[in-house]
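Once you've had a glance at the structure underneath, I'll fire off some questions.
All protein chains but one are shown at their positions in the complex.
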Amino acid sequence: MSAALLFWLAGSGLIGLSVYGLIVNPHPLCKLLALNLLGSGVFLLFGVIARRGASAGLGGDPVPQALVITGIVVAFSATAIAVALLLRLHTEAGEASIDEEDGQP
Amino acid sequence: METGFDIALALLLLCVGGWSVIARNMMTAVIVFIAYGLLLSLAWVRLHAIDVSLTEAAIGSGATGLLMVIAAHKVAGDTKRVVQLSRGFHVLAAVFAALVAVGIAALAFVLPGEPSSLAAPVLERLPDSGLGNPVAGVLFVFRSFDTLLEKVVLLLALIGVWALARDADWGGVPGLRLFRERHSVLTLLARTLPPIGFVFAIYMTWAGADVPGGAFQGGTVLAAMWILVMVAGVRRPPRISSPPLRLAIVAGPVVFLAIGFLGFLAPGAFLAYPEGFAKPLIVAMETALTLSIAVILGLLIAGPPKGEDAP
Amino acid sequence: MIFAIMAMILLPLAMALLLLSPALRPMVVRGLGLAPLPALLLPPAAWEGSISTVSFFGTWRYVLDQAGALLLGACALLWIIAGSAASRWLAGRGGQGRFALWWLLTLSGSLGVFVAGDVVSFYALYALASLPAYGLIAFGGGGAERRAGRVTIAAALIGEGLILAAMVLLAVNAPGQGLAIAPLVAALPSSPHCGAVIALLVIGFGLKIGLVPLHGWMPMSYAAGPLIATAVLSGATSKAGLIGLIRFLPLSEAMPVAGGMILAAGLVSALYGALLGLTQANPRSVLAYSSISQLGQMAAVLGAGLAAGAPGAGVIAAYYAVYHVLVKGGLFLWLGAQGRRIAAWQLGLVGFAALGFAGLPLTGGALGKLAFKDLAGTGATGMLFSFAAVGSTLLVLHFLRLARAPAQDPQPQPLSPAAWIAAVIAATLLQWTLFAAVTGDSARSALRPGALFDLAWPVAAGAALAWGLAALGTRLPAFPPGDIGERLIAIIERQATRIASAILRAETQAHQWQVSTLALAAALILFVALQTVFGPR
Amino acid sequence: MMPLQALAVTETTPGGSLLVLGIVMPAVALVALIGLGGRGARAIVIAALLFQLYVAVRVALLVAGTQSPLAYVVGGFHPPLGITLRADGISALMMVVSAAIFLAAAGFAWKDFAQPGGKPEARAPLIFWSAMLAMASALNLLFTSSDLFNLYVGIELLTFAAIPVTAIKGGADTLRAALRYLLFAVFGSMLYLFGIVLLYGAYGTLDISGIAAQLQPNAATLAAAGFVTVGLLAKTALFPFHLWLPPAHAGAPAAGSAVLSALVVKGSLFLLMRLWFDTFPTLREPADMQLLALSGALAVIVGSVTALRQQRLKLLVAYSTVAQIGYMFFVFSLAPKGTGEAIAATAWTGAWLQVVAHAFAKAGMFLAAGLAAEVLGHDRIRDLGGLSRRAPLAVLAFALSGLSLMGLPPSGGFNAKFMLLVAALAGGQWVWGAVIIAGGVLAGAYVFGVLARMMAEPAAGASLQAVGRGRQWIALGLSAVAVLMGLLPLEPVAFLAIGRAL
Amino acid sequence: MTGAVTQERGTATALLLRAALYFVFWVVLAGAGLKDLAAGLVTAVIAAWISLRLMPAGELAAKPGPVLALFVRFLWQSVVAGVTVARIALTPGMPLKPGMVEYRSSLPPGNRRFLFMTYASLLPGTLPTGTDGTDLIEVHVLDVDQPVAAQLAVEEARIAGVLADGAAP
Partner (left out) sequence: MADLFTILAVTAGAVLFLAGTVGLLRFPGTLARLHALTKVDNLGLGLVVLGLMPQMGFLAAAKMLAVWLLVQLSGAIVTQILARSVRGGGER
């Protein structure tokens, strides 16, 4: 088993885990965490694609690697805004829940 | 041996990631997530992506982790559950999530056999720019448009965070959501470490053109130093309306844009570098970016302005 | 002609815009009766060249033919008469700007629809004739008025939807033909969707003309709102449905099945309206049922025309409708003019005009009936038309009896009596003047004994029946206004509420975070699965 | 239907640099706004937005003049290594629409978000204008970029710009809405990003035409299409992924809501159309496209009924957006793949008319709703009485917008729905036709409900504030554009096919 | 710590000294290429300037001789500390009596005391857990029976001896 395949499988698992967490975890911070995990899983899979493209003496295709770096920064920006929103919501409402009062599945 | 290590790492990633998803206590989840980030940067090393590894450690794990720790600390008391999910719903969610995972995993076996790669074209054209690090080449030469926009994204993240200030607090100092202490040995660290961190950060940026590293990683280290100084109370955070601060925020984007427009003049295309000047321009740009990134990251972590509250 | 058409449609709209200025508002209100004047320029033009067309912007096209011109002229007169009365009625009244706005919008659509020559214009003007009526009906703001307004607008909107479907199907059936009505309708009989289109048209326009069982809204609507508004709604805007049928049914093609069904539906309406009207205690409702009955007869005429492939049926139906426009409007105006005791001459004049609906000789209505005698035929159909006339007689007498009783709720500001008198006289004169032009026979033929007998016996029979019933003291059962239609509306309202609540509950569920995210995951899986199973290989 | 013209190598065309300027100049203004700390904010914003309009109009004229797309190779690096920008007919159209609506919204918000002269910079103006500029930039990027990752950055930028506008008022409800919006949108963009990952893995390029040229219906591509589509659906708020839209759009200031509803949701929709008609034209299989249309149909019905039952005006207008988005999704099933048939062209034109007409109508309607809230001090529908006295032009704007939303002629909304209906009925897709008609009926019901209230007498004791004529005229102007679009002939518009092999 | 071992007479001297130190660090990182050195020089000067902003010259000025001696002692203490704790950890019975001890410091609150605390935390068996505005330092120890306070007093004196009489903190 190659490292690429292993990390592909790990990445898939991480995506699955985070999708589950994103759906069921009640607190927005947990959802945010799951989103970050989802992002990292996607990035990891991109890394595997990059690794598959190792050629010309490089250990990996530099284009996806560069894109992942941009992606990490974008994801961080989202996290920063989300945390700020969450904390302000916590101050305003005393509770940082994004559920609405009505409805039970 | 290596395969064994990879298997262990992959399993560990899954376990730790899963733990952070199911952990009951939010603080635990966040700390586990930080550990996960560090493991992930190891995985990136194994995937021969040192640049990504550094970025993941600095931003994905470090800065994100710090933000989440702050948040988890503040909202630790949230217990209200408006919506109670039934067990059946959990099972349903698990089934769908598993289907997604299995589907993606299965794709590994059906991806086209002949991997496509841009490694060769990148290497072929890299020498024109004078850079030695192909990832930096992609970021600052071939796809610098993405990188420019990414800087706009960062600015906007700052706007997004600042948007959450109260009107009365506008123009004040960031509310440093970390705990602040007066009589802490942290002040000693905050007085001694930053210059060293600064040297290290500049080194990372400087070296980023040729070896892994770059403005982002350097900027993060610098931001960490700045946060340390602010948290320890050695220096008050600046007012967000202060002109020098604003200048620092926009310095990187301004230089980037200026060089982009310069391209219209010299080789005749936006974001194209005049022949022979690529490297110096890129280094100048990266230096300015390091400063801006550091300031923006620091401000993002420090949070919206909170007015002149008691230290 | 183009200027007259544009002026006719745009002048009311421009006046409506002027209402925005508080300073000009009273002036506009005073000028309500002038707004329809440009329309009077048009009908004579139709008689010179019979059909003329103008078009602009590629899509928009206007046609003036005889059927349209007849209805246009009559409606314009009614709008002028009612508008002048409305100006007086509104003077010094609160909300006059609002009333004038809805009035002018309805007016523009109501007149414009008669000259619309392409499906888009027709659809637009038809909507303009239907939808602003809400504001007129619900003007008083009471609960019953608002409900009546709601029901009316719901019927109008649903009708709009069906008509749009019909129009699009027409366009689809004749690709590349443009959107003018005439060529699209000409292509209809050969289209595979012919039946569907005709069904959509009949239901859609049937809602407007109150074809049973789609009539429920009409008594409800005519019983609510100011009488001045009801006058134009019953007299003028209901004819938008009629012109729709005239324009869109392929009358030049003999379609026995479709025509027969429309004929049957029209006759059922005619008889049903007459019968159920007798059970009503409110004179307004009685007039509404009378409208159902009359419009049913017009639809029946068109049905007969379609069955036989008689292109002239449209003009004949329109000619018959002219009387209804002015007299039905006039009767409502009369109701609004009551305040004191009713003089005998009033009752006589009103009775004479109203019995025109039954075909009382010498009335304008009698001429209308004569005009379609050939189409009605002499067999069973003709007999049924005569029965409808008997019913109409009963209904009119019933109305007069009710109206003679002192109004329970006298209008605080009665309408000017000049209005209804003008309307009734105009109706009679118009019918006599136009008879020759429409039928080709001289007006004198209407005075032939045979014709007189044919017209008179149903009226006499109706009168005798009414006398008999009164003498026997028969009490007819009382039905709520709208009868089964009302019941139908109540059921629809209830079901609609239930469905809406169910949809709201579903929506509440769907915007739960966990449901939405789960749905996203499910959609992902479904999408990829579908791609994999059905996708290209 | 109409795949991209097969282009071996795209070269920069004359005027191509306008595309870069359209994206970069708002960013320059944004940087200046932040850097100068409130000094000259008015001049910067107005200059940027006017320039934006100039660029858009120039692009449209050039595209129309040459009857071929504009292109720009950024940095001189061709795909697959670099990024190209490309503006075809639909790009140019959307650029103009976007620039016009931004300018109108800015005019509307001009006084509310003015930096206090001579005093220190204030919060709301900086946030609002920065976000507006960023949205303008991001939208132009979405309309013109042909690199899938570049587009990813664009949709993220758009979201991050929309969030501050949503949250600017800062109440618990709006914050909650903004947080929902952010989390859900990021979920969507992660799915989109994974689709991109797969495409890169399969084709080694992220260029739209590059992928289209070598497209294979293999498993990776099919999965990629699924991920990309579903991710973008989350961002477009198609039912049942609309959970964030109503509270977010209702919570923003009126000018912000106008831009959010009129343009921002269209950004990801544009991308979705671009992908299915340009990147994966051969993958458009009926089963999947019917799924999209089904969601669209549900959106129309559920959104309209929910709008009908709202008690607050802004929420009603927001739910109407949920419904109107639904119509645009019929194009996927109404324009069958691989044909240049008249039906497909009709559906294509209908969908774009719907996008544009809804943009103007909804912008006008949100501005009118904002004025209503200002006059009355609340936006409860049952107490809207008196509005027609204080703000008659706003009521007129609402009515004209409503005309377009209902789909009554003459209006762009009618033209759009008519053409979609023609395509649906001609293609035998009766069900979608019925939904389009039912949606119009329901829209009529909610628009009339509101108008009737607006025309009613003021409630006893209501205090009505006066609002300026200028802003009423802006709302009216937007609505009027939606109505005037109804004067277009009811046939496929050639401009929309420029740059596509018809 | 680098700042602490700098002998400073004036701000200019301090700047030069610190810059030199950072420059060495740069060279260690980046190597000695010509361009690298030039960049390093600029970096080092800026770093020194930052350093002076954070900690003015003279605040922790030290005498070079004793500093060296203390450094050696520190290394040795590190070894002792590590070995001691490791031995305890590996001894089956685990001879351990953890507890808190209060120590009264003679150093004024501020950087000097922090320096001492940091140093103390590297000593065997002691871990300062905090101080406040008074002279009290709370120390966690692994064995409360040891004469910790006395040991700490000795070490404190050493620190005090190393530091020159600079500007008051």
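All chains are identified by letter, namely A, B, C, D and E, in their written order; residue positions are counted from 1 within each chain.
Please note the rule applied: contacts are C-beta pairs under 8 Å (C-beta built on N, C-alpha and C of every residue); 3 or more make two chains touch, one makes a residue touch a chain.
These numbers come from a predicted model, not from an experiment.
Of the chains on view, those touched by the hidden chain across the whole complex are B, E. The chain not shown here is touched by just one of E:57, E:107 or E:142, and that residue is E:142.
Hidden from this view is one chain, which touches subunit B at 179-181, 184-186, 188-189, 192-193, 196.
Subunit E meets the missing chain through residues 1, 25, 27-29, 31, 78-79, 81-90, 94, 96, 98, 117-119, 121-122, 124-125, 127-130, 138, 140, 142.
One rule holds in what follows: only the chains that are shown with their structure count from here on.
Number of steps on the shortest path from subunit A to subunit E, with steps defined by chain touch: 2. Shared contact partners of subunit A and subunit C comprise B, D. With centres defined by CA atoms alone, the chain at the far end from subunit B is C. Using CA-based centroids throughout, the chain positioned farthest away from subunit E is C. Comparing chain C-alpha centroids with the centroid of the full set of protein C-alpha atoms picks out D as the closest. A straight line joining the Cα centres of subunit C and subunit D is 41 Å long.
Separation between the centroids of subunit A and subunit B, computed from CA atoms only, is 13 Å. Counting partner chains per residue, subunit E shows two or more touched chains at no residue at all. In subunit B, the residues that touch at least two other chains are 83, 85, 89, 93, 96-97, 100, 103-104, 107, 111, 115-118, 122, 142-143, 146, 150, 153, 156-157, 160, 164. Inter-chain contacts, as defined above, occur between A-B, A-C, A-D, B-C, B-D, B-E, C-D. Those residues of subunit A that touch subunit D in the complex are listed here as 15, 22, 28, 31-32, 35, 38-39, 42, 45-46, 49, 52-53, 63-64, 67, 70-71, 74-75, 77-78, 81-82, 85-86, 88-89, 92-93, 96-98. Here subunit A touches subunit C in the complex through residues 19, 22-24, 31, 98-100, 102-103, 105, going by the rule given at the top. Listed in rising order, the residues of subunit B touching subunit E in the complex are 183-185, 187-188, 190-192, 194-196, 198-200, 202-203, 206-207, 229, 234-235.
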